[in-house]
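What you see is the complex with one protein chain gone and the rest in place.
Letters A, B and C name the chains as they come in the text, with residue numbers starting at 1 for each one.
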Amino acid sequence: MAEKMNPVGAVMVMGGGVGGIQASLELANLGYKVYLIDSSPSVGGVMGMLDKTFPTNECSMCILSPKMVEVASNINIEVITLADVLSVEGEPGDMRVRLRIRPRYVDVDKCTGCGDCTAKCPVKIPDPYNAGLSTTRCIRVPFPQAVPGAAVIDPEVCRWLTREKCGNCVKVCQAGAVDFEQKEREETISVGMVIAAPGYKPFDAARKTEYGYGVHANVVTSLEFERILGANGPTQGHVVRPSDGEEVRKLAFVQCVGSRDTTVGNGYCSSVCCMYATKQALIAKEHLPGIEPTIFFIDMRAYGKDFEKYYTAAESRHGVRYVRGLISGIREKQRTKNLLLRYADEQGCTQEEEFDLVVLSIGLEAPCGLAEGLGLAVNGYGFAQADPFLPVLSSRPGVLVCGAAQEPKDIPDTVVQATAAAGIASQALHGARDTLLTRREHPPQKDVSGEEPRVGAIICRCGSNIGGFLDVPAVVEYAKELPGVVFAEERLYACSQDAQDWIRQVVEENGLNRLVVASCTPRTHQPLFRETLQSAGVNKYLFEMANIREHCSWVHMQEPEKATRKAQYLVKMAVEKARRLEPLAEGESDVIPRGLVIGGGVAGMNAALGLARAGFPVWLVEKEGELGGLARNIHFDYKGGDVRAYLEGLVAEVEREELVTVLTGHEVVDVGGFVGQFKTLVRDGEGREALLEHGAVILASGGGQYQPVEYMYGEDARVLTQWELERRIAERDPSLADLERVVMIQCVGSREEARPYCSKVCCTEAVKNALALKELSPRTEVFVLYRDIRTYGFREDVYREAREAGVTFLRFDDDVRPDVREVAGTLQVRVPDANLGGETVVLGTDLVALSVGVTANPDNAALAPMLKVPRNAEGFFLEAHMKLRPVDFATDGVFVCGLAHAPKSIEESVAQAAAAAARAESVLCKDKIVTEGVVAVVDAEKCSGCGICVQLCPFEAVTFDEERKVAVVNTSLCKGCGTCTAACTAGASRLQGFRSDQIFEQIEAAASAWHD
Amino acid sequence: MSDLKSIVREKLRDGADAFLCLKNEEGTVLPALITDADSPDLELVEVGDSRYPLGKILIDLLREYPDKRFAVLVRGCDERALVELSKLEQVDLERLVLVGVACSAEEAAACGCLRPYPSDIALGEKVEAAPGREVIDEVESLSDAERMAWWREQFSRCIKCYGCRNICPMCFCKDCALEEPHLVEPGVIPPDFPSFHIIRALDMTGRCIDCGLCEEACPAGIPLRSLYRKMQDIMEDKLEYRAGESAEERSPLSFLGSEQDIEKLEE
Amino acid sequence: MAENGSEMNYRLVPSTCVYCGTGCGVLLEVTGDRLSGTLPQKDHPVSKGALCIKGWSVHEFVYSERRLTKPMVRSGEVLVETDWEAALAAVADGLSAARDKHGPDSVGFFASARCTNEENYLLQKLARAVVGTNNVDHCARL
Partner (left out) sequence: MAENIGGDNGDEVRILAFLCNWCSYAGADLAGVSRFQYPTNVLDVRVMCTGTISPYFVIKAFQEGMDGVLIAGCHIGDCHYLKGNYMTAKRFGVLREALKFLGLEEGRLRLEWVSAAEGEKYAEVIRSFTEEVKALGPSPLRKRAKAGVEA
């Protein structure tokens, strides 16, 4: 393609939420310069506001902030905040993006985020980070973990900007960062591709007047409630009512607010509300065991991986009450400000119930800027129109879209799409890989081995943040006296750019071979100082930080003397450790630039093509004689897309692509090696073996279909599976037209004790086939017997169409099953109708179609130990992290996609395959894998080979050398947690940079704080 | 003991290259390695009433003679030691033939271990004995302060001979935390209270098979065995594991385990 | 079996700790042709299966590089290896010189626990009868 001749090796990512962050990190990792654009003053998006994430109840900020810090410290990612995209021009490979950048009025490079200005700012504003539930000041750092961590001024309300008064911030800022001269400006950046990850717009709950949002004090949105639950929120996680600060006892969640609701123009399902409501109910109970949460819903859509278990546990074990019924209105009681919820129960009778607090589970709406800024075609709801089989492809070549902007979705699906988008961008630009990357060049490292430690101690005042609360000169004087310290001085801001040059000079002039900086937290600033030390020719691991701000001055503001002494001892601890630090080498290992994909279904073929398009040869191993996998049984999708044609095209392309070597009829027998250097043995039908060497593996082993034993399947030819029915529909079987009635039964083999998960696709499949039948013969009656209809996202449209087309949906309870029998030659289905209070409905029918569930591929059991990756209880592969690493494993270099991971639709499999390909590409595109210096090492002399550390490593990094009978650490796999080292009674296993002797010295130094 | 003698012969005949047991040499009972059916030592073999760390001896023998198979006379404790040592890759049970001897009623009563007999008994009668808990019960009846004073007094007698470690069949580390200067100050006797003894107790947790050799070897008569016994009780109570009982099950302190284990622990 | 078994050698040799006068019972471990360790003699009447740190490491000096296996005589700063003749002559000259110059009590004799009782007897005999002093002592006088 023309654009591949010399494309621009840069990508613009629009939107700094989890999707944009993921895409940016992935792209930088793949060798491209990234411009990360956010219209707000910080990256982080909605995920940064969440307290916990379902279905693991994991702390949202804990998992997001490390990624935000990564974005901030990656020199190849340029974060541009307060920016909007005005226009995008050009072709893939060569695009120009015009941006409008609003003034921040604070110089990001000078601001240290100390907060002095906020303290002096007279203008109170509702805090956007807390969804307006608390106040902050006009000038403030958006939130503690913000990136960039600089203050921002709200021009609308700033006294100086509105009427030239105040200016306190200018006076108080010792860094001179406040800059009212900043003006709005336009900028054009040149990139090869654009990735749109603008996220979504929360539904404006006030539009549903019957719920009284904004009128009744104790009606809040789910986003507001998320902040109330947040330990870092306005109430520190105390579940109290806005009206009177009283603890909440009876809590109600109203589902589908602004979703599945044509009256507000949102016919689609927002896909995430059922689960986040369940999560919020659980967390509320955690914080306040006495609380009684009730969730009012239509269908409980727990369709994702492990969602069903989460939901059933919430109901059965944690006492969350679920009531099927939509709230028709909410009244507020005058005195108590309690709320009366009116709803129709399952029998259709109107009920009214009183609650202290009502949470409206608001839906996700399309974000702005898709059509205007990016010039993308949007669907009826304003979401970006996307390719039916690869939803990250937008209507516009060169512009990829991911996350909720394409269709409402949760975090993992967003991360999958973001990773996929990064990979597809790379496929278009790989000719320009690494061309625009900045690499830091460093002088050769001085050899300090054998030298006496010469420690330099820099004590930072951080403006008044440290200097204002403790006696910095006294800390400096104290540091001077410490053994090994040959230099100690203070700085106003140790992190400022000029300070870095000064430190470099100090290190050289004083021949320092160890550096201690006493300032703020190493979590954000260690990379900067290490970088500086390295630029002075000293190994960056000869650095130690003392956190005398977050852990001292800021938390002991009333006790200057004690805080000063504490700071002195924190410095002493750092110095004592620094004296024993040793230079660490970052490991390197080779990479075989070739991939292996296990499984030749839709996911596997797409993964293989992804790697090939990025320029890497790949083996595609398929057990069966032909490619295609399960998708061969599917003929059309719910959007009317021709799956057959797609599949044939895909197979043809795979066979055409010379970088893909297809090995059908081959089985994987053994896998050895590790990331970068795998050796896989495959065997064909005749027992001929081949050894494949590759740098990464993608697991796309697919899934299976539940084989029904119930409902007379196999006994009566009139009982079929949906696939069998679908074939007859696709073949336009004339006999279908004569059918009087067809009954479809949902959840066959799903959501049962043996398979306690939702198969995700069956509801849509049934609705799809029901509609198709209706088209073939409108007179045929179609009944769908279901428990919950889980047509999430835009699938809801098809569900509605089906109802409008006269398909009858009949619900039965979880604890009952329909009964299929033959009565005098005719098929009869009996089912207790839950909406008729369980009254049994008897349906004579010509055909019964069973919506059978998806099962895990039995081969996974053999593959898992070979690749050292785990499976869940149902036999699907278990990813490294449910939220942020949905295609990775703890074992590096192995990735998963498609049904091998969990039940999912074709387009979801394709997206996940592209993501897996991108992750694998990020391994293959490196000539060497560089590993951190902080890793475990085993001293073979001291090791007696007990093997405990081998079992303790979750990353398979420690192996047992049978020859020498000792443990060996593979530093390319070790993540440096040190769990193994703590178990070694012989002290043979040590964590570099955190050795026991170093920590013992820290402890002694700490203790001396009281002995001295 | 004629039948022990015939057992030794038989094992040597049936493929063991050597038999490790005890012999009585002019009134001194000591370990002996019989490599030959005509060895004069064969006349001296006996079960003996003294106990030696045969497991520890076997660690070295198996390493020294990698192609040999050994038969060994084991009491309950010796067997537990070998089972635990095999999980820790120190002995290879495949190369061992265990000949079990049950402790006599008197021995069992004096020892007070939970299983004074091996799984297969070739010699002696299996007897159960009341577990020795006197010291533990006594200590537990005391208040925190009294307990510390009690142990302080006990440990103050320690002459740091390292006998408890040296004789322990479960101690095989090449480097020992008890010789790490940061933890145990060199040249200080008695060692700092309580680090020396708590460190050893922790290293024994999930490992000590309650043979009591440590206490027998202690010149200061410190009730070490009760300390280590208590550690195993804690281990069983918290993590449902007792060293030496099963050949498959491993100490929960040696693998990551599942979230359920932790939930149980936190209850 | 027995044949290749006979290549093996593992023995415990009952002995007495020579570090002090207590006389604890030790078992010296011999593996192959190497002195490989020490165990306490469980039924020893004196030590009853206990040892001190010295007893436990009684075997360690044997293979120590720092062990003297030949006589050495100091010439100036350095010790020079020599034969017994020369060594004993040097000792005799030194002792008699000291005695002649400063009198018998200027000389002291210190006996080692590593010597036998008889050797120790001879040493005090040398001190008292030959040199004429009672300055005799022994490292294991507890």
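Observations
Going forward, contacts are C-beta pairs under 8 Å (C-beta built on N, C-alpha and C of every residue); 3 or more make two chains touch, one makes a residue touch a chain.
Keep in mind it's a predicted model, so treat the numbers as computed, not measured.
For the chain that is not shown, the touched chains among those present are A, B, taking the whole complex.
Among A:201, A:446, A:504 or A:551, only A:551 touches the chain left out of the display.
Within the whole complex, the absent chain has one touching residue among A:523, A:644, A:728 or A:741, and that is A:523.
In the complete assembly, the contact with the undisplayed chain comes from A:570, out of A:196, A:472 or A:570. By the touch definition given at the top, chain B reaches the unshown chain through residues 139-140, 142, 144-151, 177, 180, 182-183, 185, 188, 192-195, 197-199, 201-202, 205, 227, 230-231, 234-235, 237-239, 252-253, 256-257, 259, 261-263, 265-266.
By the touch rule set out above, chain A reaches the unshown chain at residues 51, 56-63, 65-66, 144, 230-232, 236-237, 521-523, 547, 549-551, 554-559, 561-563, 565-566, 568-570, 573, 880, 890, 934, 952, 954-955, 975-979, 981-983, 991, 994, 996, 999-1000, 1002-1004, 1006-1007, 1009-1012.
Here is the rule we use: only the chains that are shown with their structure count from here on.
Mean C-alpha positions place chain B and chain C at a centre distance of 34 Å.
Chain centres here are Cα means. That of chain A falls 73 Å from that of chain C.
Taken in their complex, chain C has these residues touching chain B: 1-2, 4-8, 10-12, 14, 27, 29, 31-32, 36, 39-44, 47, 49-53, 55-56.
Residues of chain B touching chain A in their complex: 88-90, 172-177, 180, 182-183, 203, 250, 253-256.
Taken together, the chain B residues at the contact with chain C in this complex read 12-13, 15-18, 25, 27-33, 35-38, 50-53, 57, 60-61, 64-65, 68, 159-163, 166-167, 216-219.
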